[in-house]
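Working notes, structure below.
Certain chains of the assembly are absent from this excerpt, and the rest are unmoved.
So that you can tell them apart, the chains are marked A, B and C in the order they are listed, and the count of residues begins at 1 in each.
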């Protein structure tokens, strides 16, 4: 194409691509001239919120990222922690919110595809997936369609890949009516010495393009993820990215095989901002430069401009830096798997990206000034108006018959079983799933070792709305607790920070507070942040979502012999309550679901108490004393006890130290465990030694849950409760 | 009134199914194929006997449920008055 | 005894079956690449689960045309053992080595959960370690497992004793998680040397996974192979 046909570059063009006046001037200053159209496209993609983290970077530095187990913290495609026995775990969580709202099936599917590529670019084989989903009210427009599409999209992609989806979170809240959240998590394993970092090093080394051909898919995706939805969003729709899990599966196998050849210097997937961000990031990390010849890029359709090729977000594509002279080895591997492979450029020592098309240079940009030199903003932050009012304690109505109230709570999509979702996910493939979905944390065995790897993801957006700092701390604390319930030691966090528009000072404040809360909790509980993702601009028509700093956490179990169950296992086992209730109902499910009130301070987080509780649970699990353990979280003791009964359809006869209101209180740092009668004394003594309040509240047995709440008696058949709980979600979906 | 609705991915949208079928055909020796696109087909029998009404109903069905306008296009063909 | 596990592009239970055969049962086991028309002397050929070619047309359709498939057919016709699990079963149907076809699950969705199976045949090389009427628990994970054939063909299938496993409830009563005709979960050919089933025995062959109901299927094969060898000797 002739350069003359290119659109003119001026401030208006820059603004149309998402740059501010200041950023545009800065760009011209860096270049020492005006950029051309392609260069402007590249720079605005690199400086988009999604790629540059310009509004979050300054705050994210607060996270603790070091630790004895950490091999790679934030900065690469995914973080890496040591598991032992020469193995490492590689994991990350990422958002795909905007695409999933526009086209739920493809948006969610490609979200899974993207997070999987982040794992295998590091040289690790993905072995587990999780997903954290936030939908609006089930009756909101399009919501059932969104739920259906997102779940099918996640399932079809992960299932076809043969990576089990073993856990996640699903919630419904009106603050997500116009902007759902789809966060995908993947974890892989590798031998310690086979981890690869995405650094383009060694000038003269060829750059290879592998995988699907390039089309016009998702051009501007990164910019779209950096804007809010409004009425004319439909107009700006890019070509929807379609996931091709079959191609990704062979890409995975071929890449892992290619890595074994020793001929790969670096591997990077083309995610947001496609070839632009992948090539710039690789060269930036390697402190090198590169030359790309766009003629060589395999294309799906004719007539793509350099601008489009550089910004396309076609899926299932990789850039690979090969060792010079060993290209043929790699070419052979990829061709055997039937994949396209092309040499599209080479690494240079110039520190510049020189992009050529049909013999002409179409872009020539310095790399590090555009990556490391991207703008950094500390946006003005302001406590939300009306916060104090929101935090005022509301009156808590008496529930009447506790069993009836419990039934009503379990009869909601929020607290009902999520099995309708996870039965659509293959969670048993790879034959490592020791604990699939349905418990506190999922666990996979690591073949060839005695080790287990546990994982969970947690956050309560209502808590975060009422007090982002406490809410974020609670998310970390709950994740640690969930891991402890299976006896796992936490190794690291990958966070996925979903917020509204950061240019809104109230959102900026929520973000800052949340990051502080995560940092504080991670420090206290000794879990470093090793990777993560920020998703801003989650709002519609000016209405922000509730702040949702999702926390995914992975941990390790030294062996799997004594793995406790989530629910009661055998009659006559003694039920012990760990922790004490403080009657906290700010943002509780009881107040929200039964009384429509979302007010007060969220439950306080006592990090020391959480630490002791988790240590106790791990000790008891390792010791073999724990028959079952389940933490108390959303819905309080009532919901935790009901869930404990469901696993084997076993009832319990319990005298609890709470009144009917306290039955649903969400005070933290608590768990319900069951142990054999013989083990009780030892468990109580250990709890006392560690300063964890412990009380025997009754025994497992029978087919009903019998309650004595401070004198109020109530009883319900487990089967009756179970049938309500297990069908609540499909009924709400009108299936 | 019987009608057939045919739904295809928009031309610019990736069609992994079409790609896979094309490759499979080539693999088993059908090398005379230039391209394959895969779509869905719905044979719908309507109560109405009025063609304009049928068209209107079918268009509404496509817009509302059958097709995903973000990435698909549809065609409607009336097959015959009687349920043939 | 030597086992061969076929790897199609998109197979994803290949390593799971390999693990059971090689590591749990200590049998010599090799992978067989779809593009090589060579069974490498395998006595048992396993077509594993997964999404061969993405299952983009119909599950198993495209894999049914791979170069290795002709060898598998020859092996089967010569009386060799062939086991198809999940996608492998679908491939055997598409190849015509087993009768019938798979529709989408009645519920239209992918289904991953434990199901119960009634053992209908225990006189096959694949089932000798089970007994007729025994109830097994096994995981399924599929979207197209809704077995179909015409009533006439189904009658013939039953008459020829080709139904091997049938879905049931935990007590042995009728159940049908995916809508299959007559609750059919697994069938064999007339000679009983080709067996296909939708549930995944390889996913329940280890104590660690909380269920070993599937292991006997693989050990049945080993046992009958050992017996056959004794006869030969």
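The rule is simple: a residue touches a chain if its C-beta (ideal position, glycine included) is under 8 Å from a C-beta of that chain, and two chains touch if they have at least 3 such contacts.
Just so it is clear, the structure is predicted and the values come from calculations on it, not from any experiment.
Written as a formula over the displayed labels, the complete complex corresponds to A x1, B x2, C x1.
Quick note on the criterion: only the chains that are shown with their structure count from here on.
Just to note, of A-C and A-B, the chains joined by more C-beta pairs in contact are A-C. For the pair chain A and chain B, the distance between C-alpha centroids works out to 37 Å. Residue positions 244, 246-247, 338 of chain A each touch two or more of the other chains. Each of the following residues of chain B touches two or more other chains: 16, 20. Chain contact summary for the complex, chain A toward chain B: residues 102-103, 106, 212, 215-217, 237, 239-244, 246-247, 300-301, 314-315, 338.
The touching residues of chain B, when paired with chain A in their complex, are 9-10, 12-16, 19-20, 23, 68, 70-71. Note for the complex: chain B touches chain C at residues 16-17, 20-21, 24, 27-28, 38.
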